[in-house]
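I have a structure I would like to understand better, so I am pasting it below and will then ask my questions one at a time.
Only one protein chain is missing from this complex, and each of the others stays in its spot.
As written, the chain order gives the labels A, B and C, with residue 1 at the start of each chain.
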Amino acid sequence: MKENIVIIGGGAAGLEAAYQLLTLGYTPIIIEKSGHLGGHLYDWNRLFPDMTPAKQVAKAMMERVKDANIFLNTEIISIDKKDDAYAIVLNNGISISCTAVLVTTGFQLFDAHKKEEYGYGIYDHVITNKDLEGWFNGNKDRRVDDKDGLKAVGFVHCVGSRDIKAGNSQCSKVCCITAIKQAIEMKEKYPDAEVYCFYMDLRMFGKKYEDFYINGQKDHGIHFIRGRVSEVSENIDGKVIVKAEDTLNGKPIKVTLDLLVLMAGIVCNSDTAKLASALKLPTDTDGFLKSKDNVLNIIESPKEGIFYAGACTGPKTVPETVAEARAAALAIHNHINSHKSWTSDSE
Amino acid sequence: MDFGFGIAPSSSINLDKVDLSLYRKVKEVEPDIERCMACGSCSATCPAAKFSGMSVRKVILGLQRGQQKEVRKMLSNCMLCGKCNMVCPRGINTRHLILSVCRYFDMKEEQK
Amino acid sequence: MTERFLSAYNNFVLPFLFGMGFVLIYCLIAMIRIWLQLSADDKKKVLLSLVNPKILLKDIRDLFCDCLFHVKLWKRNKLLGYMHSSIAFGWFMLIVVGHIECFCYFPGRLKTFYYPIFFRFFVAESQSTMQGSFFFFLMDFFLLMVLSGIVLAIIKRIRSRLFGMRRTTNLSLTDLIGLYSLWAIFPLRLFAEGFTADIAGGSFLTKSLNIVFHSFLGNHLNMLPTWWAYSIALGVFMFILPFTRYMHIPSEIMLIPLRNAGIQISNPRKGLAKVMVYTCPSCGVCIDACPMGITKRNNRDATVYLNRQLKRKNEGRIEEISDKCLLCGKCGAVCQVQIPGDKLRIAQRSLRKYDVSPDYSTIDAASLTPRAEGKVLYFAGCMTALTPAISKAMESILRKAGVDYEFMDKDGGLCCGRPLWMAGRLEEAKQLIAKNEELINGSGATTLLVSCPICYRVFKERYKLGDIRVVHHTVYIDELIAAGKLKVESADELSYVFHDPCELGRGCGIYDQPREVISRMGKLVEADKSHDESICCGGSMGSLTLGFEKRQAMTENALRNLTSENPDAIVTACPLCRSTFARYADRPVEDIAEIVDKKTL
Partner (left out) sequence: MIYQGKEKIWSDYQKEIPDDHWFYARSCIRQNFFPASEKYFLTICRDLLGKDICDNEHHTTCGGISYHSDTIPQATAMAIVARQFSLMTEAGYKNLVVSCITSFGNYTEILETWREFPEVEARVREDLWKACRREFEKPEYVAHASDLMYHFRDEIAARAKYKLVNRQTGEPLKVVEHIGCHYAKMFPHKGVGGAEYPCVLSGMVDSWGGKVIDYPERRHCCGFGFRQYLVKANRGYSIANTYKKFESMAPYHPDMIITNCPGCPYFLDRWQYVIAEMEGKTYGENGFGIPALTYEEMAGLVLGYDPWDLGLQLHQVAIEPLLDKMGVPYDPSKKYLGLNEKDLMKPELPKNLRCF
């Protein structure tokens, strides 16, 4: 089959869709702006709920798309609709004409610097969820000072999520479970450490998430404090002092920590916005791409021939993303078939 | 010199300094205490709540925050009826918890 | 009969005499100590009971039925019953007949203690008489009886399953010594009397053995050593008896009059409780009966182990066993010596010191007192607030029957005090009971209707409510139907099994009325184990330490027992049993009130 299908973004959604399209007999083109495939999986260490190594997942997904056309370090210069097809010009000089475009541009993490009161980039021992995954992956990080082991570690949920003033009213969905996962991992590394999770709500919606939470409480003794951290400061030893309200107690609370981890939320990828304006794709009230229908048709854009999968339409977990990618591949297949019958009819 | 006022005590709880000895003792004999998710079912069903503000949820939280005095006050009208035990969705043995708090509570420590 | 020795003495009697002397002195001291531990009230009660012919008669009957005939055990297990009564009664008769024999021939020798025991050694049969053969026959007969019991005991030790026992206790070293010395006594006696049968005479057993011996042992040289062995076995047994489970033999003799005098356990280590603990024969019947036993790790938490640990003063284990128990009372129901395991545990729990003690004096009773002049006062209890189907059904029944009633704790009330009592917080429970008495007595009601057996038990046992009648709803409904106030619409084809709640059945002895009611509603089937052997639902508040997950296996086991006849629904009469069973049951679980409400006009 000669139909060109362009997948924008080589993360979990892009890779899964490409694999499904390959099995359907197409040769999709993956355009990836970075130098590697796998998206955020590449930076992550282990995935909830079964602690699967992210590398292993990414590798399995990459293995299966070897036959696709893959452009790494590539960005789209322009994209235009020409008749029934889309003409795409890439920064490496290549032009592609394609029948269907699958947007799998995913998400980016909220820039934790913006929550100035948490002092990310200012205090010596404040890091983000992603930094911690990097550290789990073996990256050196001066901020994680574990020379004498860590005695107290805190996790701040909802950093840049459910925060109108930070420009994101939505819940990022995965941070609660990620925080508990990381808290458990820290407790496994430092069994004597006191680990605190500062949360507003715990949204344990997914498979085995609640079990994770109970494990975190019972087997690991993680302290869950319902209250959003209001301010962070540093004491003379360079330790982090966190203040919050213990809302279940109605009292302010203060604790000194060796490490504070900010659970930066999920926001729409800034490159997606560029793409959206080039294609005149509408964005939804949450800042993510707007689907044709948020109930029945999350994977189609309002524009014919443009499809969505994964976190470009909102925060999602990996399995949700993978499921959407499969659905999108099938929708593209159906689109091309109906398109063909329509063109052959008119001939 | 008498200024007619004094330095108001802080209402803030400093987790670095909080006295968790009672909490730890109770946790040893009733480890399920950790499983509380503060749903408040126990407080809502408690027949002693209207007399002494009894709430197992608050008792657990109070222990975790070193608020022994408040805990003691709440326990003063507990009738050990076991309703909290029945409603707890996390299966915490609240009666054993309450008895253990009463048992290991150190009056001398509180009077200090 | 003539005496063989002028001195009427031989050194071999010494082991027996030492053992006998020791055990008698030991028991005497123990008895005095127990007596001193009794409260003045209890002492008075016991003394009065001993001059009350009715109680005295009961004491004697109990002594024979329990100690010698093991009537209870016969009912439960014929083989075990025979084994125990053959040894106890046979031995008892050997002693009695032996003394009578001695009294007939040499009454002057009775005072030597050993003479009647070793009678056959000291005498020679001068002429064969009818009287002599009669005694010879009786003695051989009872010896055979005991020996048959010993044979059974040895088989039981090797293959306990043959006797229908799944689990039994592990014996301690002293118990083993006691056991083996006990086993040895009677074969040795047989041998000893066998050797002397040609001199002192004998009957079918000893005489025959004597002939057998003579066929290959020509002289009497073997005689003295066997009598020595017999005496040593007796001496060892009696010497070690106070340190073994066989202490139950003298203890039970003391327990029977104490219990019949109606005194109660107050301290788990003193007085009545102490006698009870020593009366425990470590038979282990309670191990199979214990509902916690379904989980292997709870096997060593049955009452027999509590008694053992109380004897050993192993505080850690005593506390663990006491706190874990569901207080269902089944161990007491099956116990051969009727040791109330639940009461022992409550007494043990009551010893604990608490730094925080509740104080209910600030609760304003006046504002809580219901107005129910001349009415029936319905008390649903705390638990029923969580199973509102019961109180709704009960109200509906009362309306249908035209009963003028007042719902005492519709908007919540005070706890009845039973949970505190079970937790061993007796003083606090009494405070709460006093508060509730104030409310109920102030209400002007004539009847206190209770639908929770937990409340019912404490109302019955501990409340002073004057003329107010306390009645459980199972009984009350039965009365309403019998009086024609409630009309049963139609009995249906469905079959129901009734679960006897611990507090209602074993606790208050109510078994028949609920069955009477149910049989009017549909077909009543019985569970595998029911009435006083019904199995606790596992939800009991009696246990202080058993967590939620640990109870699941118990509930499932109780459900298996209830559904042995595959009933369509399970009926109970306790809100706690109802909600506990409902959690895991594969068929409807309902309170008796709900069924009645559905089926009556």
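FYI, contacts are C-beta pairs under 8 Å (C-beta built on N, C-alpha and C of every residue); 3 or more make two chains touch, one makes a residue touch a chain.
All of these numbers come straight from a predicted model, not from anything done at the bench.
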Could you tell me which of the visible chains the hidden chain touches? A, B
Considering the complete complex, of A:E117, A:D146, A:D211 or A:D293, the missing chain is touched by A:E117
Check each of A:G238, A:P282 or A:P319 against the chain that is not shown and name the one that touches it. A:G238
Using the document's contact rule, name the residues of chain B that touch the chain not shown here. 1, 3-10
Note that chain A touches the chain not displayed via residues 113, 116-117, 119-124, 231, 233-236, 238, 241
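Keep this in mind: only the chains that are shown with their structure count from here on.
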Identify the chain pair joined by the greatest number of C-beta pairs in contact. B-C
Chain B and chain C: spacing of chain centres that average the CA atoms, whole Å: 40
Centroid of chain A to centroid of chain C, CA atoms only: how many Å? 67
Where does chain B touch two or more other chains at once, residue-wise? 32
Please give the residue numbers of chain C that touch chain B in the complex, ascending. 323, 352-360, 362-363, 382-383, 385-386, 412-415, 417, 419-420, 423, 425, 432, 541, 544-549, 576, 579
If we count contacts the way the header does, which residues on chain B are in touch with chain C in the complex? 29, 32, 45, 47, 50-51, 72, 75-83, 85-88, 91-93, 95-96, 99, 101-107
In the complex formed with chain A, which residues of chain B make contact? 11-16, 31-32, 34-38, 57-58, 61-62, 64-65, 67, 90
